[in-house]
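Removed: one protein chain of the complex. Kept in place: all other protein chains.
Letters A, B and C mark the chains as written, and numbering starts fresh at 1 in each.
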Amino acid sequence: MTAPAHDAKSPRFSEEIEVAGHIIDSLILPKILDEIMMLGGRYKIDDIQIGQERDDPSRARLQVMADSSAQLQKILASISRHGAVPIDDRDCVLVAADMDGAFPEGFYCTTNQETEVRLDGEWMQLELPEMDCGLRVDVASRTVTTVPMTDVKQGEMIVIGHQGVRVEPQEPDRSEHDAFSFMNSTVSSEKPKGVTLREIAAEMRKAKAGNGRILIVAGPAVVHTGSRDHLSKLIQAGYVNVLFAGNALATHDMEQSLFGTSLGVSMAEGRSTEGGHEHHLRTINRIRRLGGIKQAVHAGVITSGIMYECVQQNVPFVLCGSIRDDGPLPDVITDALESQRVMRQHVPGITFCLMVATTLHSIAVGNILPARVKVVCVDINPATVTKLGDRGTFQTVGLVTDVEPFFRVLVQELGLL
Amino acid sequence: MTAPAHDAKSPRFSEEIEVAGHIIDSLILPKILDEIMMLGGRYKIDDIQIGQERDDPSRARLQVMADSSAQLQKILASISRHGAVPIDDRDCVLVAADMDGAFPEGFYCTTNQETEVRLDGEWMQLELPEMDCGLRVDVASRTVTTVPMTDVKQGEMIVIGHQGVRVEPQEPDRSEHDAFSFMNSTVSSEKPKGVTLREIAAEMRKAKAGNGRILIVAGPAVVHTGSRDHLSKLIQAGYVNVLFAGNALATHDMEQSLFGTSLGVSMAEGRSTEGGHEHHLRTINRIRRLGGIKQAVHAGVITSGIMYECVQQNVPFVLCGSIRDDGPLPDVITDALESQRVMRQHVPGITFCLMVATTLHSIAVGNILPARVKVVCVDINPATVTKLGDRGTFQTVGLVTDVEPFFRVLVQELGLL
Amino acid sequence: MTAPAHDAKSPRFSEEIEVAGHIIDSLILPKILDEIMMLGGRYKIDDIQIGQERDDPSRARLQVMADSSAQLQKILASISRHGAVPIDDRDCVLVAADMDGAFPEGFYCTTNQETEVRLDGEWMQLELPEMDCGLRVDVASRTVTTVPMTDVKQGEMIVIGHQGVRVEPQEPDRSEHDAFSFMNSTVSSEKPKGVTLREIAAEMRKAKAGNGRILIVAGPAVVHTGSRDHLSKLIQAGYVNVLFAGNALATHDMEQSLFGTSLGVSMAEGRSTEGGHEHHLRTINRIRRLGGIKQAVHAGVITSGIMYECVQQNVPFVLCGSIRDDGPLPDVITDALESQRVMRQHVPGITFCLMVATTLHSIAVGNILPARVKVVCVDINPATVTKLGDRGTFQTVGLVTDVEPFFRVLVQELGLL
Partner (left out) sequence: MTAPAHDAKSPRFSEEIEVAGHIIDSLILPKILDEIMMLGGRYKIDDIQIGQERDDPSRARLQVMADSSAQLQKILASISRHGAVPIDDRDCVLVAADMDGAFPEGFYCTTNQETEVRLDGEWMQLELPEMDCGLRVDVASRTVTTVPMTDVKQGEMIVIGHQGVRVEPQEPDRSEHDAFSFMNSTVSSEKPKGVTLREIAAEMRKAKAGNGRILIVAGPAVVHTGSRDHLSKLIQAGYVNVLFAGNALATHDMEQSLFGTSLGVSMAEGRSTEGGHEHHLRTINRIRRLGGIKQAVHAGVITSGIMYECVQQNVPFVLCGSIRDDGPLPDVITDALESQRVMRQHVPGITFCLMVATTLHSIAVGNILPARVKVVCVDINPATVTKLGDRGTFQTVGLVTDVEPFFRVLVQELGLL
């Protein structure tokens, strides 16, 4: 047996890859080169064609080299997120799940970007990208879907490794000069926000006029800050297609219906009412006695507010439970996995998502949205706003501002005042 | 029909109440007077005896007046939290629950303070106070317990209104000069913290030496910040009797075992590892394949860290799920109500609780702890620290500091280095 | 010579003190008792008369005991801040300053509360209280004034110790139900703010209509956030009597006049303009070339904005320098002591002060305002809002909100839109 015929300079573990698009001005190529080096690899640029004019795409072909197969796979996995694909494409590798509720080792881990999988030489488009899932291929029907770990069934075919998978990173649309062309940006508290607000209103109008669907994710501070009427107006006017929230938002919204307070604070006077700290419990108890929110609205017990408008306008709402919930309301889904499943059912078709004053729900929703959905995250706390972007929800525009005035101006911009 | 025989000055709706203790220097009397007025009532002080010397208790007797029965009840409810009780005591009022999962209207809403209920002229002590529950009385066995709304069964006897219920507010122990004598205080980032840390260590030593039990509630930043070894040492040395956490803490702890990273950040170098963002998913998947944390430890797959020490030292852990969880691990309880139930089972006997770097779990745990448990909440974000106190967990001492150095010094103070 | 005729139980160092007012419901008495004990003293309550009805004042007389004269003086000093005064009043003690620029040791250190000094058996009122100064008495003219350390001249008579000085703490006016009856309170970001905003507008209207004077202290974020037109309108409409700010506010205000940007960010588009980071320097340079702000307005170079309106409406402005200033503008007072002196000249007559988005200037102004001036501090950062109260500016109402919407709503409330 002889030693492998390669010298130290041209390692055995290498792959020719290609990347195209606005790779220079979108910083894609530099990022790829950077990652190769960070991961201990080397590269050789074989060919590069840079678009001469602004709108010409560029194209680069390079050889990626590593010291081991494992390292090479790691590098390819990493750079594939930026659309860098091996030139000699091969089909994806499929392995049957050997048990329920877990992937085979080495499973391909999804991003929320547009993704294609190669089967029998043909590229299949993934309908609804979702991050941190696996890819399940139905060979018979030639379809590929994401599958969360817990939903894997024994025998399903799961993609292994990065071979035969390509990802097209969301490119900012530079032709439109809107906030969304600057993905993952944050409008700090020290910047003028008027423009961003106008753009949010424009997005919402566009969605309503066309085929778009708007998802609102809202925390209880929406009620505490006195923004309930604003959000109710948005729902009434048809600017909300789905509402995701928790037990607290719905409870305090109805607490205001029944007691005029939110967490015991009078909305009219801005002061704590003594005994008011019990109002939310009494609210939940009353709704439980009636059987649920819809029943309470139909019984004429709840006559205004966010939940009332949802019921009246047939806007579906998903209330997800958490361990800090009091009660909860009968409508709350207390199981976290079931909550995720129900939220997922509402994702198809969503084009715009507004997250207001909630960390837990924003991150949960960010986890299941495709990167193509435009997301605006509004919070007075900069930490909340930046957290989403940190967790891979790259398409988020953050807005550090006060919730009530935000809604007030949004309602004005939409002509609802 | 004649008008009610009372003039405007001496309203029909009044009640003689009494309050005793360190009501002047604990600010209890002023608060009571203040609340009466805030709620639109009036008062007449009939008798006041102020302790002449520092340790003499004081005693006040006053008449509370209101314009309606409802208002009077509201006032009595409010001031009863400060130990102000009607002088002619009457038995509590009991009503049978008319349905599962909800209280009768007018139910007494609990605090986390020591509480007694009067039945047949006799005061019964509530074993384990918990806030925002109802009081369930078993007349036959003469016992009173708190019951969460969802656990109510039709036919159970529930206390209605404030009659026959008295609350003894936790009084700071002024004789000991420790941090805990200043309840609900916060040590800001600009104050020296050495003293508070020594007192925490002293509390933990006391609990370990005696009959105390220590509960640790920890968020994933414990692992991210590199505090894993410190917490592991505390568990190993017997300073942790129960651990409450979420999917993330356990996952990143074991991610560090398997990959040396936490959320993909190398713990040795403090840098992101490329591909590292997948480590936590691969960790969860591997543990799912093995059946759970205990199995992973016994299989020799997890050989160090927080969860490892819990398993080795037989320290029970409760992992509560949330909608933003990936996976989750098989040990995670995904139902919020079930999570609360399991946590409640571990509360009896807890004397000291340390909450570190978690908002969601801290609030959830704060909701179920009696006020007599000493609680320290540590977070680098002042907002998290103050949030607990705002929500009625009055016994909390907040410490605004960085997690890793906090644990490092705590471990040093306990002589574990 | 014989030993003093006192046993250990009745120490030689004691003083009979009296305190009156709403000492129970304003928590004054409890605080006094608390401080006595904290400082190691003891007390005996000789007499207490508690107002029977809500509006009756209470009155307490107690004996304060200590182990040394120094300790007793310390206790008396501490509780005198709450209006607790020795019953047998004595004249103040005066010592001539032995050098320029420093007090004699043992000088009385002022608070910002209403203060009286006893000279020849008669109480003289301090015109303009200011904290952290000394008290200078002109015996001939029988006047007392505060004097900052640096302004002391050799030979001036300075009050030593607490004898003959009494302080009347600002009592919240409980009859009016406004935000200002809750001194040193903070309206958090999670509370409704509409009520507070209406009260601020009411205060400003009252000041304008009557003899009040309004001071605005503003940081550059007022311009950055796009609030320049709002503040300009307030000035134009006569709602601003004095403006305190720094180099940055004036510079960025005029930058917007000249370039349409603030710190290089386009106010119309909310985006950074390249080269825009130089705009503020070019602005300062241009104003320096013209000789100052007034000259620039008169020359027609600056035609709109905050500084323009100040010049047009003859509203005096004080621009105080700091070490991080670029330039600065010729109008900026670069010496800190001179800045303080000029600000002090504008304090008499001020009844209402609005501090927006500035920490440095807010604290500096808080240091020189009497406690009787109503202060509202607006910032999106809760830390800034709470900092003022921590530093003894007790009369502050804090408002955690976004600057631009705050001004927008304020202008609307005042009917200026």
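By our rule, contacts are C-beta pairs under 8 Å (C-beta built on N, C-alpha and C of every residue); 3 or more make two chains touch, one makes a residue touch a chain.
Everything numeric here is computed off the predicted structure, so don't read it as measured data.
Checked against the full complex, the one of B:Arg81, B:Lys193 or B:His346 touching the unshown chain is B:Lys193. Residue C:Gly321 is the one among C:Pro129, C:Gly164, C:Gly219 or C:Gly321 that touches the chain not shown. Between the chain not shown and the residues C:Glu35, C:Glu114, C:Glu168 or C:Asp229, the one that touches is C:Glu35.
For subunit A, the residues touching the absent chain in the complete assembly are 24-27, 29-30, 33-34, 37, 42-45, 48, 50-54, 382-383.
Contact between subunit C and the absent chain runs through residues 35, 38-39, 74-75, 77-78, 99, 101-103, 105, 107, 109, 132, 149-150, 274-275, 277-278, 281-282, 284-286, 288-289, 320-328, 334-340, 343, 359-361, 363-364, 367, 381, 383, 392. The chain not displayed touches subunit B at residues 187, 189-196, 221, 224-226, 262, 265, 267-271, 380-381, 400-406, 408-409.
Here, only the chains that are shown with their structure count from here on.
Over half of the residue numbers at the interface between copies subunit A and subunit C are found on both sides, making the touching surfaces mostly the same.
Here the CA centre of subunit B is 39 Å from the CA centre of subunit C. Separating the CA-averaged centres of subunit A and subunit B is a span of 33 Å.
Residue numbers of subunit A whose C-beta contacts span two or more other chains: 381.
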